[in-house]
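In what follows, a structure is listed as structure tokens, so that the remarks can point back to it.
Every protein chain of the complex appears in place save one, which is left out.
For chain A:
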Amino acid sequence: MSKRLELRLRKFFNIPRKGETFEFREGLVSQYADERKDTIQRVIAAMTVGKDVSSLFPDVLKNIATHDLEQKKLVYLYLMNYAKTNPELCILAVNTFVQDTEDPNPLVRALAIRTMGCIRVDKMVDYMEIPLKRTLKDDNPYVRKTAAICVAKMFELNSALCLEQGFLDRLLEMIDDSNQMVVANAISALTEISKSTRTQMLNIDSKILKKLLMTLNECTEWGRISILTALVDYDADDVNEVQHMIDRISPQLQHENPAVVLSSIKVLINQMDKISEEQREALLKRLSSPLVSLMSTPPEIQYVALKNIRIILEKYPQVLSRELRVFFIKYSDPLYLKLEKIDIMVRIANESNGLLLLAELREYSMEIDLEVVRRSVNAIGQLAIKLSKISKKAIDVLYELFINRAEYVLDQLVIVLQNVLRKYPKEYLTTVITIISDLNFEDINDAESISSYVWIIGEYSREIPHLETKLTNLVKQFQEMDPLVQSTLLTTIVKINLTKPTPVTQKLLQQVLNEATTEVENADVRDKAYIYWRILSTDNESLQKKVILNKLPILESTIDKFPPLLLNELIHELSNLGSIYYKPASSFIGTGDHDLINSSSLQTKRLEELQQMAKNEIVNKTVKAENLLDFDDDEDVGQSPPPTDNGTSSVSGGANILDELNDLFSGLSYTQPAAGSNGDTKNSALFDLMNDTNTLSGPSTSTDKKDSNSNDLLNLF
């Protein structure tokens, strides 16, 4: 007794340990119920602001068994968050979970099964089976619909158990459920499972279709989305069925949730191929107003809508042809939206609204925001190329922009001019030449723009005044330029020398060729220079002109398009993340970890196999070669082992023979040109050229031969 007293006294005088965690722990095991609940609330508050309270796990867990729904929810929330940090301790909650799934209150039953599904701990799965089975057959639809989603969660953790217990069959039965929420959740669980396993778990037939279409109108918005998503893959039997689908789904186009609208559009568009031309036209007309209504949503959603509209427009360009004004930029739009809108407008533009758009774009090109200006100048060019009727006006606008001398426009302007010339090589030449001749390349900064500038000079060298000065200025900085510009400049100078050679240009040609082959690091530029050099040394001027002065095909459009396969996939995945990235979902959603590990191990395995095969082949071949080539060492042939799979002796033997073979071939390669020079002079000339250029010390020779024309240059070699 005295000892106990002593203990109690010691405890009394003990300085209490300090710290928030200690306080929490004390509170959680308090003898007063309200104090415990209060502490749980504080713990959750700490959790939500990002403090790590995982060390309190067992103490919080103790409070799970309570009849206070609020407290239960809080503890469940904590459990979901920290189950991963204490997987072993999770089983302490199992008993309460199982009991709660039998609770008279359906909210508690659903809460328990939902939380159980969210605790992604392997040990939990074993105990989930019975409660899940029970809740899937619950009388209350709210519990059933929660359990349906849990099947998908459990499937991810343990698919074998799910199949074994017939949970998937139960899900399929649930499609027939009387409650629409249950149906919707069963559908979304099945879709989820189908996606993760890449097998079709849900085979919609016309009976299920009818049921789903009936359910559609009564569902919550998220239920509608999952049903609509499931319907995308449906392959209708006949036109009547499609018509029925269209009739049922069309009302959804008026829904206020943009995701529902886009999902409905997705389903309808994917059924379009099956209906007649007139019906399709009518349907497309009906699609335009919901798409327009998406433009009155917050900017983020508008952005998503625009990205999707872009895909739809590419498949059915006529959809929004009358709705240009909706996409006009508002001053308050964020930048990303403005750029996207300009893109869409150019796509919508046609003969009737082209002028309106041009006027609008002209306004945009005087905005403050550089990005918008650049994009609008580009759009004016796209418009000019797309609609030949208004191209004259578009060029006028461009010229006006140039006259105003807004520096930031110039870069984009030059690129646009190049594209315009490629579509209309003659019509607007005078305007373009005026602009280009008035422009120095120092005025433009962007590599692509300079490259366009250089291209125009080369293509229309006859019309450009002060050509030689311009070229000399350009060549002076040849080495500092971007490879793209170097490459274009190279071509341009070669072209000019074929069309209008002067002593100055010839000197420039030599200088550029020398610098490109000896100083430039970029392999492409160097190779291009070599090719030109060799062609120029053929002495066949008509051939040179044929190769170098070949006209480019007329540019049809500068509006980029998706490849048809990608477009089909994107149409199929409308209103998903993939439609924003413009990538099919399969390309950025990785397969599960299992698959990754499997495939990589498989790959290494395959690699090993291939290596082994390659080794065998070498061994076999060398042994054969040995038989053929080895004339003087007959004894060796007799002794050498027959071709075996991976006999090391034969490999090492083979290595020696390989060396011999190499020697033999290198000898051949020496003799080949000599033999060629007897027969084919062209070949040898080229070969000599190569040798010479290799031995040339660029700058010194080029300065020596200042006055030589191109023929002289060639004779030099």
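To be clear about the criterion, contacts are C-beta pairs under 8 Å (C-beta built on N, C-alpha and C of every residue); 3 or more make two chains touch, one makes a residue touch a chain; residues count from 1.
One rule holds in what follows: contacts and distances are computed from a predicted model.
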Not-shown chain resolves in UniProt (candidates "Tetratricopeptide repeat protein 15", "DNA replication complex GINS protein PSF2", "GPI transamidase component GPI16" or "ADP-ribosylation factor-like protein 1") to "ADP-ribosylation factor-like protein 1"
By the document's definition of touch, the residue of A:Asp59, A:Asp138 or A:Asp177 touching the omitted chain is A:Asp59
Out of A:Ser30, A:Asn81, A:Thr434 or A:Thr499, the sole contact with the unshown chain comes from A:Ser30
The listed residue (A:Ala93, A:Leu339, A:Leu498 or A:Leu536) that touches the chain absent from the view is A:Ala93
Touching the unshown chain, chain A contributes residues 3-4, 7-8, 25, 29-34, 58-59, 61-62, 65, 89, 91-96, 98-99, 127
